[in-house]
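The following block contains the structure, expressed as structure tokens.
After this line comes chain A, so read on.
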Amino acid sequence: MATLKELSTRAGKFSGGHRLCPGCGAGIIVRQVLAAAKNPVVVACATGCLEVSSTIYPYTAWNTSFIHNAFENAAATISGVEAAYRSLKRRKKFGLEDQEFDFIAFGGDGGTYDIGFQSLSGAMERGHKILYICYDNGAYMNTGIQRSSATPMGANTTTSPAGKKIPGKTQFKKELTDVMAAHYIPYVAQAAPSNWKDLTRKVEKALSIDGPSFINVLSVCPRGWRTPEEKGLEITRTAIDTCFWPLFEVENGTDYTINYKPKNKRPIEEWLKPQGRFKHLFKPENKHLIEKIQKHIDNRWEMLLRRAGEID
Partner candidate 1 sequence: MTKRIALTGNEAMALVMKQINPDVVAAYPITPQTEIVQIFSQFVADGEIDTEFVTVESEHSAMSAVIGASAAGARAMTATSANGLALMWEVVYIAASCRLPIVMAVVNRALSGPINIHCDHSDAMGMRDSGWIQLFGENAQEAYDNALMAVRIAEHKDVMLPVAVNMDGFIISHAVENIEIVANEDVRDFVGEYNPERYLLDVQNPITVGPVDLQDFYFEHKRQQVEAMKKAKNVIQKIADEFVNLTGRKYSFFEEYYLDDAEIALVAMGSAAGTAKAAIDELREQGIKVGLLKLRVFRPFPAEEIVRALSHIKVVGVMDRAESFNTMGGPLFSDMRSAMYDGEANVRMINIIYGLGGRDITVTDIKNIIQKVKDVNNTGKIENLVIHYGVRE
Partner candidate 2 sequence: MAQMLEIRWHGRGGQGSKTASILLGKVCSEAGKYIQAFPEYGPERMGAPVIAYNRISDERITVHCQIETPDLVVVLDSTLIGAIDVVEGLKEDGKIIINTDLEPEKMKEKIGFNGELYTIDANKISEEELGRAFPNTPLLGAVVKVTSLFTEDEFVKLIRKEFEKKFAHKPEVIDGNINCIRRAFQEVKSE
């Protein structure tokens, strides 16, 4: 596992001068992921905040090979790049016979959980040697905070607004990490940039595997979460300590490991309270919703512990 000093020597694959918002989680995640990659990288990126902010012609923040194709096809696109690599390497073209690459796709929750899900599922099932990173900020932030299937229950978004009758999003979020584990691919993990050591280790592990891997990374969006720019990682830690966002990994579909167990699992309010998107939940009439969310979190955490063999 690389130290920060080592990681810093692999810096520079994502330059400054991109136009992500101040305090954006995606920028932090990309930098950590790329620092963990030891080979030259080809990145494919789904349409979304990251892509539109990092490659505004004639500028690119990517000091790597990079391709953006469309919103829903980052996984298919990188699978095509990887197929090209296999073919050209076998055919000894462009001197690729001795050249290794890391193929990494980035997508937001919109491009991953929703519109890009079919492409992702297909690429994973086909077994390409690719790493797909979802930076999950829980809504379509690029287009102005519309709900996605990753939006947590109760969140106020522009298409699940907290109104007089409906208190924000009424559904629980899709647990995409579990869904990806159900593909029985070699490696699936959930991580967060606040825990850089865990995230970079997971990236190193994923890239060392001869097959597909998927890492779901919680990504703060100060604008969409309605949180102060500097507080992003602090709030991310509460997501982990409340078990809203457990850190875990799944190998070959069945082998679950919990990477971090909070000594004192904190109540879900601590995750919800600092975020403006959940403000309405703290009205007295919505108390039952917080209870419902807490129950859901507890059940899921217990299920994960059971899968990981931590409890019977």
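As a convention for this text, a residue touches a chain if its C-beta (ideal position, glycine included) is under 8 Å from a C-beta of that chain, and two chains touch if they have at least 3 such contacts; residues count from 1.
The candidates were selected such that all candidates are chains of the complex that A comes from, given by their letters.
None of these values were measured; they are calculated from a predicted model.
Colleague: Scan 1 or 2 and return whichever one touches chain A in the complex.
Modeller: That would be candidate 1, which touches chain A.
Colleague: Touching candidate 1 in the complex: which residues of chain A?
Modeller: 40, 42, 44, 51-52, 55-58, 60, 62-70, 72-73, 76-88, 90-91, 93-94, 96, 99, 101, 118-119, 121-123, 125-126
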